[in-house]
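Every protein chain except one is present and positioned as in the full complex.
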Amino acid sequence: MDAEVLQSPSVEEIVSQFKAHCPCVEVTKTETRRVYAKVPSENIFKVCQFIHDNLTYEHCSTVIGVDYIDHLTVVYHLTNYYSGVMIELSADVPSEDPHIDSVTPIWQGANWHERETWELFGIVFDNHPRLERLLTPKTYEFFPFRKSYKLRGWE
Amino acid sequence: MDMSLYPHAVAMSADEFMTWSDAMINDLLSSGMKKTIDSLTGPIWAWGMKNSMHPLHWGLACCALEMAAASAPRYDAERYGMIYRSSPRQTDILLVNGWISKKIRPDLRRLYEQIPNPKWVVAMGECAISGGPWYDSYNIVQGLDQIVPVDLYIPGCPARPDAMIDGFMLLQKKIESYFDRGVTMED
Partner (left out) sequence: MADSIVPVKEIEEKMDTDKMWVIMGPQHPFSHGLWTLKVQLDGEIVVDADPIVGYLHRGWEKETENRTYPKIIPMADRLCYAASMTYTHLYCMTVEKALGIDIPEKAKYIRIVADEVCRIQSHLMWLAAVGTDMGNLTVFLWCMREREFFLDLNVKLCGQRMTTNFPRIGGVRNDTTELFDRDIIRTVDRFEKALWDIIYLIDDSSIFFSRMKGISYLTREQVANMGMTGPAMRGCGVDFDIRRDDPYDNYDKVDFEVPVETEGDSYARYKIRIEEMFQSCDIIRQAVQKINALGKNAPYRLKVPSRVPAGTAFTRLEDPRGESLMYLVSDGTDKPYRLKVRSPIFTNVSTSKAMCVGCRIADVPAILAQIDMCLGETDR
């Protein structure tokens, strides 16, 4: 489908573009210059490609992992340099064997963020160029930020 | 004969100098050679080392900015002879000024062993003394004295530059008394 390229979309334009071209995206909340949305984890690459190409979101601010004990969530924050509107996408992955597509081919800036999320939570990003330990020593074998890992003295 | 007056020998008058050096030569001939030489040269080493403490140019964390501020114009550590050297082979003092993570631990130990004797280790800031605010972290060593023997602890979070200079003046006293036993082969 041929969608037009918007350089500086406002919040309402973004919501209507999602409704028209990405029906799997469910917009939960909007505020001034903020759009919050939920995406199923299988479609994350197509949605991010759409946001990058058609809505001109050139900058991936951050990729965050959260451990809600029955499932894990990956949250993306995307920035548009022309309008200042941020989109927050959140995708749920199952706790056992968490896999999600990497968005590094779209935004190079997400490279280290995904590496860090893997190292701290264990969420595997498929097609990531180099998924290795970054912050913790290479000999560590546990995922420190999972809720099942308790810091010393806080059982 | 008071050997601690040695550096002031230039200011003595001729008579004073004659009486002083006579006593020195007598001492030399009567007691053992090594002991006398030690008691002669010990204070010279001490005076030299305490007025030219050369720490390693290494900043880890927040206290490193206060270390940099201590060599800045307002607090000016350089008037005490403290010049930061980049290579550990040319330093006397290992100054650790931040939290110690498990990743840096082998490199820290290696730096300590690369510094030639005599050397002193200074733990600056709460994190180097005992782990500081990160007491429950999975990646932080709880104190520098778990890895290397520490000679001086400078408390503070971050330790003010004047606290750091005050600590180094205490270290000067420690260096002075270090050479009281004389200089040995391993120094």
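A and B label the chains in the order they appear, each numbered from 1.
Note that contacts are C-beta pairs under 8 Å (C-beta built on N, C-alpha and C of every residue); 3 or more make two chains touch, one makes a residue touch a chain.
Because the structure is predicted, anything quoted here is derived from the model rather than measured.
Trainee: I'm checking contacts with the chain that's been left out. Which of A:E12, A:E26, A:E42 or A:E58 qualifies?
Mentor: A:E58
Trainee: One chain is left out of this view; which of B:S39, B:S137 or B:Q172 touches it in the full complex?
Mentor: If we include the chain that is not displayed, B:S137 is the one touching it.
Trainee: Name every residue on chain A in touch with the hidden partner chain.
Mentor: Touching the missing chain: residues 33, 58-62, 64, 66-67, 75, 77, 79, 81, 83-84, 86, 88, 107-113, 116, 133-137, 144-145, 151, 154.
Trainee: Take the complete complex as the reference. Which residues in chain B touch the chain that isn't displayed?
Mentor: Listed in rising order, the touching residues are 56-62, 65-66, 68-69, 72-74, 86, 88, 98-99, 101, 103-104, 107, 111, 133-134, 136-140, 157-158, 160.
The rule is simple: only the chains that are shown with their structure count from here on.
Trainee: Hey, how far is the Cα centre of chain A from the one of chain B, in Å?
Mentor: Measuring from centre to centre gives 51 Å for this pair.
Trainee: Applying the document's contact rule, which stretches of chain B touch chain A when the two form their complex?
Mentor: Touching chain A: residues 102-103, 135-139 of chain B.
Trainee: Can you tell me which positions in chain A touch chain B when the two form their complex?
Mentor: 136-137, 144, 149, 151-154
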